[in-house]
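Of the protein chains in this complex, one is absent; all others appear in place.
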Amino acid sequence: MSVQVKYRIGKSIAFQGLTILLSVLCVVPLIFILVYIIKAGVTKINWNFLTNLPKPVGETGGGIKNALLGSVEVIALSTIIAVPVGILCGIYLSEYKQSKLAYWTRLSVDILQGVPSIVIGIIAYFWIVKPMGHFSAISGSIALAIMMLPIVVRSTEETLLLLPDSLREAGYALGMPFHRVVLKVIIPCGFSGILSGVMLSVARITGETAPLLFTAFGNPYLSFDIGQPMQTLPLIIFNYATSPYNDWHDLAWGASCILLLWVLLLNILTKVISAKWKVQL
Amino acid sequence: MESTIVKAVNYNSYFGANHVVKDVNIEIPKNAAIAVMGPSGCGKTTFLRGINRMHELIPGATAKGQILLNGTDVMEMHPIFVRLKIGMVFQRPNPFPNLSIYDNVIAGYKLNGISLPKSERDRIVEHSLSRVALWGEVKDSLTKKGTFLSGGQQQRLCIARAVAMEPEVLLFDEPTSALDPISTSKVEELFHELKKNYTLIIVTHNMQQAARVSDKTAFFYMGELVEFDDTKNMFTNPKDTRTQNYITGRFS
Partner (left out) sequence: MILNEEALTQRVVSNDIGISVKKEGRNRRSVRHIRAEGVFKKLIFFVAFGMVVMILGILVTLVVQSSLSIKSTGLSFLWGKVWDPVRDIFGVYPFLVGTILTSFLALVISIPFSFAVALFLGEYYPKGWVPTLLKDTVELIAAVPSVIYGFWGLAVMVPIVRKFEAAIGVQTTGVGIFASSLILAIMIIPYSASLGRSMVQMVPGNLKEAAYSLGATRWEVIKSVVLPYTKSGLFAGVMLSLGRALGETMAVTMVIGNTAKLPESIFAPGNTMASVIANEFTEADHPVYLSALIELGLVLFLVTVVINMIGKRLVKGFSK
């Protein structure tokens, strides 16, 4: 082989090596973060941590009960709001894919997906908080629901578009009305795709903090009232992490660890469920 | 002579500006097997889909003229009623992939929210599957998904699904074009049984099939109904030269 060919081959191998090196390096910070947070957080987690309310600086033994329950409530509320709306919108987009409205709706959903979460927070503030006169859990839920929508709509639309037209025709030919074809044939056949979209959207909003800053706002006490301010995990992490007290940092590590595990679990569950419930066409 | 069940009067259909079916007039008698044949793109499938108003489901599709079912224009009826009375079987078997064989047969009831007592459901399933000669083959695996069956069995399952609704007319859109020869002959045998109770309208691009299964044959060419006659006459003594050319294989 000539020197030139050897040089070219060497260059090719070098580039491949560089690609592999950089790809592997990508994973390093993530593993670093995961390990660090789990290490720093796991030791803080115990029964008291989960079941106590936060305590003032200086007192030990505070917990995150209010944030934990608050997060569950806020997220459940947003899911209840966003999922039906998102699925119905996805149905419209897939069933009337060529209509003018579908074009504008698709554009709107695309735009919505790119809106920074802090802007969604501002919007929820003016739409809900200001008319109500005070911060509230429901305003936070609505902000998060708005953030969920694009993911739910898009995954529903894409799942339904993949289903063959012959399925719809089979339904229509049996005298089924449009809504029954959609609800009894199309949706069940695309169920796993829609479900994984919903779970991904839940995973995404679970850690969202910015839209909650001026909606759910946070609350040092336990509250289940959706009309009142509510503490959530991301908010408590933000507040404690940026505080100057070591005790609070410890609480924040514990809360981070729980939030992280929660989000990772949701992501893994999504993968498992979408594979398991898939309808064989 | 039997009475007419489906009648088309000056029926035209379009895809946007594309004129696909042109001025079709036809009277289809009750309890007979009618074959609709013609080269591909001649409008036979479009005409068939016009009968139970499946045509209009395609965006941009429109139709003019009348299709009369027992004397009533189907365009005056809601599509749901039309399709309950006129069943349809498609080119490719399309059982519901999320339902069992059992549920596929009663899908027309189940998915329409019509609740029946268990004994009635069992009766319909057994009866419908027997009609399509599938009962013996699947009676032990009724809870399996319909998509586990072979292509030919799936197609017969789809026929059973249509039959279960007790329609008056059954439309077949090239029902055997996706099947192997053995499955095809099984489906063809069914036609002889089914036409005792139903009116069958079978679109086919296969002349031999038309000759084998039908009492009367309609020949479509370039969107027009060229000829409609008893199958025997059509194949032995075609009146139109275009029919003649088609039968003798001079264009395809």
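Order as written gives the chain letters A and B; numbering starts at 1 within each chain.
Simple rule for what comes next: a contact is a pair of C-beta atoms (placed from the backbone, for glycine too) under 8 Å apart; a residue touches a chain by one contact, two chains touch by 3 or more.
Since this is a predicted model, take the numbers as computed values, not measurements.
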{"item": "Interface partners of the hidden chain - shown chains only, full complex considered", "value": "A, B"}
{"item": "Sole contact to the chain not displayed, among B:41, B:59 or B:151", "value": "B:59"}
{"item": "Option touching the unshown chain, where A:36, A:224, A:245 or A:277 are the choices", "value": "A:36"}
{"item": "Listed residues A:119, A:132, A:162 or A:272, member touching the removed chain", "value": "A:119"}
{"item": "Missing-chain contacts mapped onto subunit B", "value": "53, 56-59, 61-62, 69-72, 75-81, 84, 112-114, 166"}
{"item": "Interface with the undisplayed chain - residues on subunit A", "value": "8-9, 11-12, 14-16, 18-23, 25-27, 29-33, 36-37, 85, 88-89, 91-93, 95-96, 99, 101-102, 104-105, 107-119, 121-123, 125-127, 146, 149, 153, 165, 168-169, 172, 175, 177-180, 182, 203-204, 206-210, 213-214, 217, 234, 237-238, 241-242, 249, 252-253, 256, 259-260, 263-264, 267, 271"}
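The rule we apply is simple: only the chains that are shown with their structure count from here on.
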{"item": "Chain centre separation in whole Å, for subunit B relative to subunit A (CA means)", "value": "48"}
{"item": "Subunit A-facing residues of subunit B, complex", "value": "52, 54, 57, 59, 79-84, 87-88, 90, 92, 94-98, 107-108, 111-113, 145, 147, 158, 161-162, 165"}
{"item": "In the complex, subunit A residues that touch subunit B", "value": "98, 164, 166-177, 180, 184-185, 188-189, 191, 279-281"}
